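Missing here: one protein chain of the complex. Every other protein chain is in place.
Letters are used for the chains, namely A and B, taken in the order the chains are written, and counting of residues starts over at 1 for each.
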Amino acid sequence: MRLSRRTRLAGVALVAAASLTLAACGGDSGDDSSSSDQVITVDGSEPQNPLVPSSTNETGGGNVIDELYAGLVAYKADGSTVNEVADSIESEDNKTWTVKLKDWEFSDGSKVTADSFVKAWSYGAFIDNAQLNAYFYYPIAGTNDEGNSETPELSGLKVVDEKTFTITLKQAEADFPARLGYSAFFPLPDAAFGSDGKVTKEFGENPITNGPYKMDGEGAWEHDTQIRLVPNEKYDGERKPENGGLTFKFYTDLDAAYTDVQAGNLDVLKTVPDSALTTFESDENVQPVSEPGSVFQSFTIPQSMPGFGSDEEGKLRRQAISLAINREEITDKIFNGTRTPAKDFSSPLMPGFNEDIEGSEVLSFDPEKAKQLWAQADEIKKFNGKFQIGYNGDGGHQAWVDAVSNQLKNNLGIQASGKSYPTFDELRKDVTDRTIKIAFRTGWQPDYPSIYNYLAPVYGTGAGSNDGDYSNKQFDDLINQAAGAQDEDERYKLYSDAQAVLMQDLPAIPTWYTNIAAASAKGVNNVEFNWQNLPEYHKLTK
Amino acid sequence: MPEIAIRPGQERFVAPLEETPLQDVDSVDLSAAPESQWKEAWKRLRKSPLFWISGTLLVIIAIVVAFPGLFTSADPSYENLSDSLAPAREGHPLGFTQQGGDVWARTLYGARASVAVGVFATLFVTVVGVVTGAIAGFFGGWVDSLISRLSDIFFSIPLLLAAIVVISIINNIWPERQFWGSVFVVVGALALFAWPQITRQMRGAVLSVKSLEFVDAATAIGASRWKNLVRHIVPNAMAPVIVTATITLGVFIVAEATLSFLGLGLPRSSVVSWGNDIAAAQVLVRSGQHLEVMFVPATALAITVLAFILLGDAVREAFDPKARKK
Partner (left out) sequence: MWWYVGKRLLQTIPVILGATFIIYALVFLRPGDPIAGLFGEKPVNEGVKEQIEAQYNLDKPFLVQWLLFLKGAVTLDFGNSYTGRPVIDLVSQAFPVTITLALMALAIEMVLGIVAGTIAGLRRGGLFDSTMLVTSLIVIAVPIFVFGFVLQLIFGVKLGWVDPTVGGDWSVSKLILPAFVLGLVSFAYVLRLTRTSVAENLSTDHVRTARAKGLTQRQVVKNHVLRNSLIPVVTFLGVDLGALMAGAVVTESIFNIPGVGNLAYNAIKRGENPTVVSVVTIMVLVYVLASLLVDLLYAWLDPRIRYA
């Protein structure tokens, strides 16, 4: 059974790869059906914020912003970085970084200068501007733990000349340049700011940008309908558009979007709906894409939960819970193979991924051992409670939470169930106020391609997204060492060591990675997905 | 009785006796003691085949609700993923759900919660709706304005929105609910904003009934206003209410499915319900496979609604004094 599933997945991947190469050949031979001036329609959702990098932290606006702007570095599909606007980013001590820029222009012809970056980041961090993405500035000197600064000028940033500026960090961070392709670090032109120093409303509606695409003129953002982008002829970087433009069509429901792909009304859908998971790979009306992805899924058991503390009893119970979950079965029966059982705390797409971390057998299914560990814990102290997993009911999590609960019930003989919070913000409030006394679902989509991003912000003592209040000195030390390590292999080794600590303590129970399960309409070529689980939009043609 | 001469051409204006009101006069047994309309209705009800068909269905439903274990030995809350969507086998006549639960057992045990949601929510909206609607329609004036505008207020708050908010609030102050607690929260959330529908129907019917001759007649012989309302107007104005209520019953059961789909309905972990199972089976529709997982609980729901619709028809006919011929 397991074998056949694997072969099937591999088969699909091969077919996808084959169609890619075929398509590439077609493009080279100047085939008429694959023309470079075709506009590609892709699925999206109405952006919840103005199209300003520092104020957008949700995917609806984020996907558009990534295509509109270009940062100091760009990410390739495999997650490696390449300099984009930056000519060089150098540091002697990994703490003070000197950035030199190339000669780039915004779409209106104004120059991309050191000021364009420094002003944009300072604006994003300044507390009075209340920007939702401020968190990403937290490594820079002059900000607090949430990345906000008290002054309009960010003290860690210094303009040297028109094409040079320096960034001073709070501590050494070896992989800092890898973060600079994230949207919070994009530049803004002078035209963005009004006389009051704030980014104007008009700019947020119709920004002037330096990325592969620009807005298709006034009114390109048709609210609740679509956003039209056209290639930016001023752009001269890695992501040169191969199509004639991108139109992000908004959907509130993936099912509707999938139906549109079937009917040929939408070119690319990046996530197929749950209802199509069993059929999309054999659907004659679409071209399926199924590949490993970068989103890590888990549920966090707060350290304060009775019976699950950081003592011996808690560790035993956490391991018992993890061993009692049959990840293969759930990813197969509930997700039809569009999730891959987790082997670590990051993702197989990350550079340095290691699937044989010490202690990772705790992620395999072993009901006998699970029962035994639970009984050991019961000898220390009897557990009379109920094991609940909280989730937001508006996010389609019920099926897997129920399946996990059933396995815990059947394999450990304990009471287990899901607890639905009607909306996301209710769950988040309970979590951030630390009033939650049950396990709850957590997931991590990388902000930049590094295992560090999966670990430090989530499990570091007092870190921003450490919602379970996990704290282990050994882990913190290893992660700090990794941050300062110059040598890549040494860094990867330290990541594995740090994760070995997590395998012991299980602050969160890793469940699976979300695969890329996408569909494109017939006749769309070069559908290639990157480490963010997103299509390489600029490469799409039809 | 003297013969009445029929003038030429008059024949064609004379309807056959069974189509004229005279028929009713003839068929009334004058020797019987006058009975209240309610009593008479009950008498007629007992003679109605519709009543017996629906009654039989309802008795079956009631037995399933009370003793679901009589018809299956499977545990409805036991789910094992290795049985996911497995076909029927011995002891499991209708196969398994996606989570690996027994479809037949879950449908039988789900009757209790689903019928309870439907019946109690309908009962609530009907009682509130009939009382407020009758008062508004009968008394008119400022009483009517007050009730009608109050119903506008409650009705203009979209049901789904209200249910989300109300259930969130209750979840917060009453998190650990058992079976009946969960059922009544859903009933409350659905019924609280749905009664104006019945109020409107009742008010409209009362408005048109109160202007009929027999009401004037009753007033003329000195019936008090309240007596008039309760004994003569309400029974005659019930037809649209009964029709609306019986359909609403089914709509409530399905609405529970919608709430479940949004994770707001009955908690799946502690309550088995048709709504939960229909909602959970929705992902199967596109593939077109294993549709029975949805259609079994949906059929149970349809049969329940059918029983109540037929009962409603029987009751309505029993109350309709004009339909008593033959």
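In this text, contacts are C-beta pairs under 8 Å (C-beta built on N, C-alpha and C of every residue); 3 or more make two chains touch, one makes a residue touch a chain.
Keep in mind that this is a model prediction, so the values were computed, not measured.
Peer 1: In the full assembly, spell out which visible chains the left-out chain is touching.
Peer 2: Over the full assembly, the chain not pictured touches A, B.
Peer 1: Which one touches the absent chain: A:Gly204, A:Gly237, A:Pro507 or A:Pro535?
Peer 2: A:Gly204
Peer 1: Out of A:Lys315, A:Lys371 or A:Arg428, point to the residue that touches the absent chain in the complete complex.
Peer 2: Among A:Lys315, A:Lys371 or A:Arg428, only A:Arg428 touches the chain that is not shown.
Peer 1: For the chain that's not shown, point to the residue among A:Asp175, A:Asp260 or A:Glu281 touching it.
Peer 2: Touches the omitted chain: A:Asp260.
Peer 1: Tell me where the left-out chain touches chain A, residue by residue.
Peer 2: 46-50, 57-58, 127-128, 130-132, 134-135, 144-148, 201, 204, 222-226, 249-253, 255-257, 259-260, 262-263, 265, 285, 394, 423-426, 428-430, 432, 442-443, 464-465, 467
Peer 1: Counting contacts across the full complex, list the positions on chain B that touch the omitted chain.
Peer 2: Considering the whole complex, chain B reaches the absent chain at 12-15, 19-21, 140-141, 145, 148-150, 152-153, 155-162, 164-166, 168-169, 171-172, 196-197, 200-201, 203-205, 207-208, 211-212, 239-240, 242-244, 246-247, 250-251, 254, 257-258, 261, 278-279, 282, 285-286, 294, 298-299, 301-302, 305-306, 309, 313, 316, 320, 322-323, 325.
Keep this in mind: only the chains that are shown with their structure count from here on.
Peer 1: Express in whole angstrom the distance between the two chain centres, defined as the mean CA positions of chain A and chain B.
Peer 2: Roughly 49 Å separates the two chain centres.
Peer 1: Name, in rising order, each residue of chain B that touches chain A in their complex.
Peer 2: 78-82, 84-85, 98-100, 164, 167-168, 171, 262-264, 267-270, 280, 282-287, 289
Peer 1: Using the touch definition up top, name the residues of chain A that touch chain B in the complex.
Peer 2: 255, 273-279, 326, 329-330, 333-334, 391-394, 398-399, 402-403, 405-407, 410, 417-423, 426
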